[in-house]
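Everything below concerns the one structure shown next.
Apart from one protein chain that is not included, each protein chain of the complex appears where it belongs.
By written order: A and B. Residues from 1 in each chain.
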Amino acid sequence: MPYLDHNATTPVRPEVIEAMLPYFSEKSGNPASVHGAGRAARDGIDRSRRTLGEILGVHNSQIIFTSGGTESNNLALFGLAAKSGFKGRLVISGIEHPSVDSVATALEKHGMRITRVKPDSHGVIDAGKIMAAVDAETVAVSVMQANNETGVIQPVEEIAHACQNRRCVFHSDAVQVFGKKSLDFYRDCGGLLSLSAHKLGGPKGVGALVLDKSLALEPLLFGGGQERGRRSGTENLTGIVGFGVAAKLAVDGLALEQSRLSALRDSLADQVKQAIPQTVVFGENANKLANTLAMGWAGLDGETLVMNLDLAGYSVSSGSACSSGRTEPSRILKAMGVDTALGRSMIRVSLGLDSDALMVQQFAAQLIRTVRQLTSMSRIMG
Amino acid sequence: MAYNDKVLDHYENPRNVGAMEKGDDDVGTGMVGAPACGDVMKLQIRVDDEGVISDAKFKTYGCGSAIASSSLVTEWVKGKTIDEALAIKNKEIADELALPPVKIHCSVLAEDAIKAAVTDYRSKQDAKGE
Partner (left out) sequence: MDLPIYMDYQSTTPMDPRVFEVMKPWFVEKYGNPASSSHAFGWEADVAVEKGRKQVATLINANPKEIVFTSGATESDNLAIAGAARYYKEKGNHIITVVTEHKAVLDTCRHLEGEDFYITYLPVQPNGLLDLKVLEAAMTDQTILVSVMGGNNEIGVVQPLAEIGKLCRARKILFHCDAAQSVGKIPMDVNAMNIDLLSISGHKLYGPKGVGALYVRRRPRVRLRAIMHGGGHERGMRSGTLPVPLIVGFGEACEICANEMEAESARLLSLRERMRTRIFDKLEHIQVNGDLEQRLPGNLNISFAYVEGESMMMAIKDVAVSSGSACTSASLEPSYVLRALGLEDELAHSSIRFGLGRHTTEEEVDWVADKVIEAVTKLRDLSPLWEMVQEGIDLSTIKWAEH
């Protein structure tokens, strides 16, 4: 069954499973133990840490393994805020993932001031607007590397540079970008960078927070003092091992894979637009992740659309996976100023390793059929 | 913790383990360390009429490095004069056994054990001379 929802999660790559296997059995010690079984486990974790360090251009000690992107975002923002006594301001973009946005809301209850900067109509956050919101009391800026719904890439290099000049911490959620676009810690962030494994062919339940050496965070979880006291709890050994291997695989084949996916994605957009001229591609003129395409057809219901596509055998999403239980238009599109009738019709197609020309072509045909069908129905109903 | 081969060898086949009669005039006994610190070393030397250490025995409560340090010292002091034995420095012991920084105190303790044994021997000789 064709899966076109790789921004929600990805299958674990077979090579990754292969690498994880021994850590489920003969190397399954507790990494904190000093005996042989524990050391074998520790070696697996160290290897992954080195791999991530090399990919991102940081020292091993700058990587904290977590249970995933949500924990990384929570640890980054809560950890910084707690260190500053929940005083000051946090500047975030208006298109952040809920695991940043709702942390900001929680921090507001603790007494912090939050500024949310809206994107332009293409879904791009203006670096100048972000920096204009930064004042003397600003503790941190948080802007994602690219948006999970529209795939629009944000001007993070510019923000990273500006934050450095203003001596303000830059946190960036790179969950959707890692493995899909080249990522360099000091070029694209420099402060705190959140990562997740299951979006790039790794297992669920593991992620990382990368941080600059100068930063100290208040931990989110207390206990055994793992991860240099920054994240207690027995490490998700197999997850961490799988994360390292998956990241390496994704990054090694990155340029080739991304040009392949962007060609597929563009051909999908072209076919649909040609057949249905009123098709709107969100963030059309912006720089986007190669695999992501968010589209809408004013007047249709996105949820109905994805349900119909599912019945036809295609898995796509009507918005961020975390909020797709609701039918209101996406928060991201609202922030972009998209009107409600168009916003509610959005679907997100996100391609991945197993997407090929035939699948995309067949999907395009199905999508065109479904949109036409629903459009004529809504005309009759309307 | 991974141990160096020399430490392992001394630990598995400790040299000169045992005890001598404490009361003998030609025996010097040195006991250093404390149980609460994790190491106690007892080193005994027998000194012949020429002032040469003819025999040495040890017993050690402690980690592998402590056992190896004391075992090594019994080998080294045998055949040496008292002054030569006193010249053995902890660094030589640590270097020989390739002790990691956290185990350097074991070599210090071994050096102290030699000094304590010699002091005990000399005090017996002084008492005899009076």
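Everything that follows uses one rule, which is that a contact is a pair of C-beta atoms (placed from the backbone, for glycine too) under 8 Å apart; a residue touches a chain by one contact, two chains touch by 3 or more.
Note that the coordinates shown come from a computational prediction; the quantities given were computed from them, not determined experimentally.
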- Message: List the neighbours, among the chains on screen, of the chain that has been left out.
- Response: A, B
- Tell me which residue among A:G111, A:G128 or A:G225 touches the hidden chain in the full complex. A:G225
- Query: Which listed residue (A:T51, A:N73, A:T115 or A:S142) would be found touching the missing chain in the intact complex?
  - Reply: A:N73
- Out of A:G191, A:G239 or A:P329, only one touches the absent chain, namely A:G239
- Of the residues listed, A:S33, A:Q274 or A:S376, which one is in contact with the missing chain? A:S33
- Query: Among A:G88, A:G123, A:G190 or A:P203, which one is in touch with the chain left out?
  - Reply: A:P203
- Interface with the undisplayed chain - residues on chain B: 1, 3, 11, 14, 17, 19, 31-42, 59-64, 66-67, 105, 108-109, 112
- Item | Where the unshown chain meets chain A, residue by residue | 1, 3, 5, 8-12, 14, 17, 24-25, 28-30, 32-38, 66-71, 73-74, 97-99, 102-103, 105-106, 196, 198, 203-206, 220-226, 232-239, 303, 306-307, 309-310, 314-318, 320-325
